[in-house]
Structure formats: structure tokens, C-alpha cells
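Notes follow the structure.
The complex appears here without one of its protein chains, the remainder shown in place.
The letters A and B name the chains in turn, as written, and every chain counts its residues from 1.
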Amino acid sequence: MKQLNSIVEGVGSVVQLLFRSASYAGSLPRQWARFIEQCYQIGYTTLPIVAILSFFIGTVLALEAGYAMEGFGAKEFIGSLVGLSMARELGPMMTSVLLAGRVGSAIAAELASMKVYQEIDALTTMNIPAAKILVLPRLAAVLVMMPVLIVIANIVGWFGGSVVARYVSTVGISPESYFAALRHYTKFKDVINGMEKAEVFGFVVVLVCCDIGLNTKGGPREIGAAVTRAVVVSLILILVLDYFVTKILM
Amino acid sequence: MDTQMESSCSKTRNPFTGAEANAVSVKVDHVCKSFSGVEVLKDISFEVIPGEIFVLMGPSGSGKSVLLRDIVGLDVPTSGTVTIDGQDPSLEATRDRVRVALVFQDGALFNSLSVYDNLALYPREHRSGDEDSISQKVMHALKILSVEDAAYKFPSELSGGMKKRVSIARALVMEPQLLLYDEPTSELDPVMSATISEIIATLKNEYSVTSIVVTHDRALAQTISNRVGIIMGGELITLGTPAELFATKDPRLVDFLNPKIDIKNPRFKKLESTKPS
Partner (left out) sequence: MNSTQQTARVGLFFLLGVALVWVTFQTLSDGKIFEERSHTLIAGFGDLKQLKTGDEVRLAGVKVGTVKTTRLAGRRAEAVLQVDPKIPIASDATASIVMSGLIGGNYIAIDMGTPGAPPLADGAEIKTLESPDLNTLMSDIGGLGKQLQESLGSFSKTLNGTGKDGGGIIQKLDKLVTENSARVDATMANLQEITSKVNRGEGTLGKLVNDPKLHDELLATVEEIKATATQAKEFVANAQTLMDQVKSGQGPLGTLVYDQKAADDIKASIANIRSVSDKLAKGQGTLGKLINDDSLYNSAQVTIKKVDRTLDGLSDSGPITAVGIVVNALF
């Protein structure tokens, strides 16, 4: 009962934060510098890890697909499997998981420490809403950066699959036939579909991490707890939302 | 009601632009505050009239900072009310109308921003003037507190005393009508403490800024305050002019205001003797 209550309370708090931030949307042009900084943090600095992870997801997908499909002589379809799985599911999902781990935790830590060290209070007395200068630029940045991360993740993942297809002897199909299958079965709308998912995930992750950070109470010890909570809640939300968003977008 | 009337005749002038605004009054009415059953503030009532310097003194942990947070609207009292010019300070509408600045005990500077940006944040966000006039204001405020050399440093590179001064400078840039200080002179050397006292007095005399100062600094209380309230154990035990207060015979206050260092008969020995063995 207590847990349920805290969940409902959390949802309420997040929704409130969303509306408060959205109400300041008009101030975004004046917060351009902050927006760019958040774009840098969310997009640019996250790129290397996204690229590395996507590459290996692509290779593993191709490897597993090669193993499974060899059984009924459908190795030519490895490209389509890797292409579709990357674009529709694994690209958006894993990028969002990384975002939760890398950006979400940083956001939660930063806002939690600002709360603990009274910086948020100082903002309040200055009549500068945290939702406006701390949350809004991050939400806008994640919306802009997520598609970029996703398209890079997709392409790197596809490329990873082709490397395995070419150089691993148990798979052994030519990159030409790999990409031909990929192109034939992966449509641009699948990529768009994945981006839509990623936008939802990224937005929710950032929003939830901001909310958890801003609601930290107590001393410095709570900063760590807030980060843990933010990441756990983000990961759960990504997977739960994944089902529903996929269902809706179908 | 008389505070309201007084507020209309007393004006604050913006220390930098000279623009005038009404000085504000603060009314603390039967405020109680408890954290998970523990009473921190017990039925505190007082009024701060516009343009006065009100000093709150008391031992550490007596609830002064909590009271300050209630006044500035960061927390809400468990019972009782706090009003600034008759309005609830925790509402955003009140903050839109009345500029209230709080100098936090440990500065509460924005660690991700340089000192300059810490000060410039408020005028930038509230669009008071272009970047040139903001720069002028910021550098002026930093100069007053002689921390202009630290303008492009980050808070993490500053000493505790410098942080405090930057924090006061940040409050000045806000051009407040009501200024609250939480231990403004702690961690400062005597000269800087004196400077802070002078700044508070100047703001009061020339610009009629209402100030509430939580401090342990006897000199500050004695020289510049209009009235002093002393809180002990969450209760406001006395309220009066500094002259009255320092002339009191109340043994609790005498020991608090003029503690004697008695090496032969130390306090901690007395405390030990009261402990059950």
C-alpha cells in the first residue's frame, strides 16, 4: 500500500513537472546556450558508447542469426533480421538504456546535489523555476538528440552485422547479399518507428531522472540513492513503455 | 495593520538603479514547526517593520535557520502563518511581487556556473537590462565585497569565506526589498565581518532594505541592529533593542551573550557530573 502510494505520488510529481516545464516552452530561445550544452551532454558525449554498444549488438545479432538460420538454410535473411531488429527494437531500446545509465544518472546526480546543497532553494528564492532552466533545456535536448543517436546506432549496428556476416566463417555470406536482404526488408518507416520509440523513452528517462533528482531530501548520502533510484526507475519504465509504445505504433 | 501603514511611507531604493519600491514588512504569527514529531519551533510570533534590521540570535540548533526558511517561503510552518506584506511567501505570485533574497549559510552558489554567472543569473533570467548593464552591476557587487578577482572562478575553487561574500554579492544583484542573512559573518575575518555589517547598515540607511539577520556575531547585533530576538530551544525568549538586551540580567542570556571562559571550572566537567554514572 505504501509502495503503491509512492508510485502514484511519483507519477503525479512527474506529470506536474512535465506540465510546469512545458509551460516555459516559450523561454527556450532565450535558453539557447543551456539547450546547446545539454545537447552536447546528451548527444555528443553519449555517442562513443552508443556506437560501441550498437556495433556489438549488430555483431551478436548477426552471429546468433547465422547460427539459428543455418538450420533451415535461410542465412540470406540475416541482413533482414539484423536490419529490422536494430531499427525497430534494439537500436532505440539499448540507446535509451545507455541514456538512462549515462545521462539519466548524471542528471539525477546533478539535480540531487543541487537540491542537497540548497542550490534549488536559491533558485526558488530568486524566483527562477528549476523546471524552466534545469528541466526544459534537457527535455528539448533529448528530443533533438535522440533521433541522431538512433540513426547512428542503427547504421553502426548494421555495419557490425555485415562485418560478422563477411568475416565469421560459420556465417559467411557476402556483404552484398547481407545488405540486399537488409534493404529489402527494412523500410524507412521501420527506422522512423524506432525513432518515435526512442523519443518517448528518452523523454521519459530525462523527465523521470529530473523529477527524482529534484525531489531528493536529506544529506549528501541521498544523492547516491537518488541516482540509483533514477536509473532503476528509468530502466523499468523503458521496458514497460517499450511494450505499449510498440503496440501503439504497430 | 500598523506595519502596512508604515510600509507605505518607507521606500526602498534600488542600490544600483535608484528605482524605488515599497519597503516590506514581515509578520511571523504563532509559527510552530515540527519534523516527524520533534518540535523545532514553538509558537513564535514577531513582526519586522519595513526598513529595519532585525537580528535573530540563539545557540546552534535552536531553529533559527528553519525559521528563516519559513519566512522566505522555502518551507511552510506546521501551524501558524508567515506573511510578507500580508502575502504568503511560499506562493510564486508573492515572489513575483516582492524581491526577497536569502544569503544561505554555506553560500548555495551554483557549482556549475562561474562566480560571474552566479551573479548574472538573476538579472538575465528576469531580463533586467542588457548584458552591459548586467556586467556593470555584477562587477560592482563583486567589488563591494572585494571578490572581483574571483569573477571567473568556479565556486569549487573558492574558500568558505569567499563563497559567503560571493553569496552576499549575488543577493545584492537581486536588488532585494527584503534581505535575509543566515550567518553572514561566520567564516570571515574581523575586517570582512565589519564590511558585511557596514553593507547591511548602508542598505538599510540609504536604501531602506528590510533585513533579517541570523547571526552569532555579537558586534554585528550590537552595532547595526534595530531589534534583537533571541531563540533558545525553539522559543523566542526575548525581543528588544540591543541596548536593552545586552544590559539584561537574565542568567541564560548573560551566559549566552557574554560567555566566560573558566578554565578552572570548565562547562564540560559540569555536564559530565550531571551524567548518571
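In this text, contacts are C-beta pairs under 8 Å (C-beta built on N, C-alpha and C of every residue); 3 or more make two chains touch, one makes a residue touch a chain.
Small disclaimer: the values here were computed from a predicted structure and weren't measured.
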Next item on the list: Identify the visible chains that the left-out chain touches across the whole complex.
Entry: A
Check: Which of A:Leu28, A:Val148 or A:Leu249 sits in contact with the chain that's absent?
Finding: A:Val148
Margin query: Using the document's definition of touch, tell me which of A:Val14, A:Val164, A:Val191 or A:Val227 contacts the absent chain.
Written below: A:Val191
Notebook entry, point to check: Which is it among A:Glu37, A:Glu64 or A:Glu89 that touches the chain not included here?
Noted result: A:Glu37
Check: Considering the entire assembly, which residues of chain A contact the chain that has been omitted?
Finding: 33, 36-37, 39-40, 43-44, 47, 74, 144-145, 147-149, 151-152, 154-155, 183, 186-188, 190-191
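Following the convention adopted for this analysis, only the chains that are shown with their structure count from here on.
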Note to self: Taking the mean of the C-alpha atoms as each chain's centre, how many Å separate chain A from chain B?
What the structure shows: 44
Checklist line | Residue ranges of chain B touching chain A (in the complex, touch as defined) | finding: 69, 72-74, 92, 95-96, 99-102, 104, 106, 108-112, 121-122, 125-126, 174
Next item on the list: Mind listing the chain A positions that touch chain B in their complex?
Entry: 110, 113-114, 117-119, 121-122, 124-129, 133
